[in-house]
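Take a look at the structure below.
Left out: one protein chain. Kept in place: all the others.
Naming follows writing order (A and B), and every chain is counted from residue 1.
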Amino acid sequence: MRRITRLAPGVGALAVVAAACAPNNHQDSLNPQGPYAQKIDTLFTPVFWIAAAIFFIVEGMLVLFAIRYRHRKGRPQTPPQIHGNSRLEIGWTILPALILVGVAIPTVSTIYDLARTPTGNVLNVNVVGHQWWWEVDYPDQQIVTANELHIPVGEPVYVSLCAAGVGYGGVPAPNECQPGPPKGAPPSAVGDDVIHSFWVPELAGKQDVVPGRTNHLVLQADRPGTYTGQCAEFCGLSHAYMRFKVVAQTREDFDAWVRAQQADAVAPPAGSLAATGMNDFLNGQCIACHAIRGLQVNGQPLTANGGPNLTHLMSRSCFRGCTMPITRANLEAWLRDPQAVEAGSWMQLNPKLSQDQIDALVAFLMTLR
Amino acid sequence: METAQHIYESEHEATSTGLPNAKLAMWVFLASDCLLFGALITTYVLYRGASLVGPYPKDVFDIPYTSVSSFVLLASSLTMVLALAAVQRGDLARMRVWLLATALLGMTFVGGQVYEFTTFYREGLKLSTNLFGTTFYVLTGFHGTHVAIGILMLLSLVAMSFTGKITQRESMTVELVGLYWHFVDIVWIVIFTVVYLIPTGK
Partner (left out) sequence: MASVSVPGETVRGGLLRRPRSTAGFWSWVTTVDHKRIGILYGATAFFFFLVGGVEALFIRLQLAQPDGKILSPSTYNEFFTMHGLTMIFLVVMPLSAAFFNYLIPLMIGARDVAFPRLNAFSCWLFLFAGLFIYSSFALGGAPNGGWFGYAPLSTVEPGNNMLFYSTGLLMAGIASTVSAVNLAVTIINMRAPGMTMFRMPVFIWMALVVQFLLAFSLPIITVGLFESLFDRRFGTHFFDPAAGGDPVLWQHLFWLFGHPEVYILILPAMGIVSEILPVFARKPLFGYQFVVFSGIAIGFIGFGVWAHHMFATGLGPVANTAFGISTMIIAIPTGVKIFNWLGTIWRGDLRFTTPMLFALGFIAQFVVGGLSGVTHAVVPADYQQTDTYYIVAHFHYVLFAGAIFGLFGGMYYWWPKIFGRMLNERVGKVQFWIMAVGANLTFGPMHILGLEGMPRRIQTYTPALGLGVWNLVVTIGAFTIAVSVLIFIGNAVASFRRPKDAPADPWDARTLEWTVPSPPPPHNFDEIPVVHALDDFWHRKYAETEEGTLVPVPAGGSGDPRSDDAHGSGHGIHLPSPSYYPVIAALGFPLIGYGVIFHWWMAVAGAVVVLAGLYGWAFEPAAE
């Protein structure tokens, strides 16, 4: 009994390893899918085994002594009074120190390895944390999207992490979050932002998104596929709903995607329900926060101000911090009462929309491919 | 009850180190307080020159003025020493005089600080104006509060001296307040140097 409980942590530890072989559940740090995550895994695995070895030695001695030296009837009650042993003390000071030196060396080299700015064929992306969704900007391609990061496989992606509000100008600029909002921009409708943390376990470790700072992270995927990630720093009410996807594509697919994203939105045919929706959109409250490229109000292009850019909304597979598939029903629910769908959402609709408006707006949104 | 063994809050008790408990406690407390000011000063230094808008230090500081009030505070350390010497001689009357003088000098300093704050405020530096306002007022304000508490303690000493709680034999309370007072003075020297004397970029 005693032995079994003492070993329980050990069994747990083994289960960790077993879990590494479990089917991919897409957010598993033990299942690296690119060189940067792999470097971490390569470092962690031996460290884990060293820790496991120390664990078994210490617990082994503990159990052994507990059994061997337990009080037994008939044994003299006066064990030898041993006060200490300097040689042993020195030994168990030096030995762990040596082990730690062994751990520290690869640790340090990996720290520097991961901190290096990648060179060569590198894709620059600015990822902006908002409460509670991710904006994804491609400064070189002039694309703005949300909650889905598309990357070409086999190429390093240099991610610059910015916080919304004061930390970010909203205009894509490579590798640097712009200090402060662009001149003349209206004050943000959704306030200043807080700290988030960008994490796609299968592609890289975490990096925090800190207002006022520009942090960087490199990630790379070996194979096409979808990798899920999640905000890892507590950021308020809907922190649990701040998820996102990384879509790794072959270079050709990626280029095609880029071209599609670069296109302007196409206005729906006049007279359709969608056209009514577009009118509602352009003359209502939506444009206070959202932009759609290609549409204009009073001859002015729209500027996003705290809400996701909706130009190619339907090309994404998920919305609202990538926690819901984009379906008609979900969009309707969202427009009916955003706060009911996402606690504390900054998308405040005032006044609330009528069912007719919702129908029209959803019809319009569904044309944004 | 001549056989009574006092074991607490008494300076006549033989302690393990020979130091009276209260004095040791004051030292530990002041060491702890050092870190309080350490953290405040660090904050100030980290944000030095980081304000995005004015007024900046050079726009508001009046170094000669503050130097004078700093000198007043330093002078109060001297009167504090004299007060302690007086009570240790058993001269309670002198002690009261010097304690009051110390308190008065302290009040002059605090008054000067209040005047300085109002001037800065009128010149447009509020707590919320910029990082300079934020860090300056909070750092010097914390120090001013320490001085104010010190003044309260000095006045309390004077009051206590009329109730027989302060005597030549029980002079340690005065010594403790003195320790605190000198500490607050020394901290001011650091603050004055860091805040007023070391120039900032802006």
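Operating definition for what follows: a residue touches a chain if its C-beta (ideal position, glycine included) is under 8 Å from a C-beta of that chain, and two chains touch if they have at least 3 such contacts.
From a predicted model like this one, the values you see are computed outputs, not experimental measurements.
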Report, in label order, the displayed chains that the undisplayed chain touches. A, B
Absent-chain contact - pick from B:138, B:158, B:179 or B:194: B:138
What chain A residues would touch the chain not displayed? 1, 5-6, 8-9, 11-13, 15-16, 19, 23, 25-30, 37, 39-40, 43-44, 47-48, 51, 54-55, 58-59, 61-62, 65-66, 69-71, 75-85, 88-89, 92-93, 96-97, 100, 103-104, 107-108, 110-112, 114-115, 163, 165-167, 191-192, 194-195, 197, 199, 201, 204-208, 210-213, 215-216, 228, 230-240, 323, 343-344
Chain not shown, touching residues in chain B: 1, 3-10, 15-17, 19, 21, 24-25, 28-29, 31-36, 38-40, 43, 46-47, 50-52, 127-128, 130-131, 133-135, 138, 142, 156, 160, 163, 165
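FYI, only the chains that are shown with their structure count from here on.
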Taking each chain's centre as the mean of its CA atoms, how far is chain A from chain B in angstrom? 50
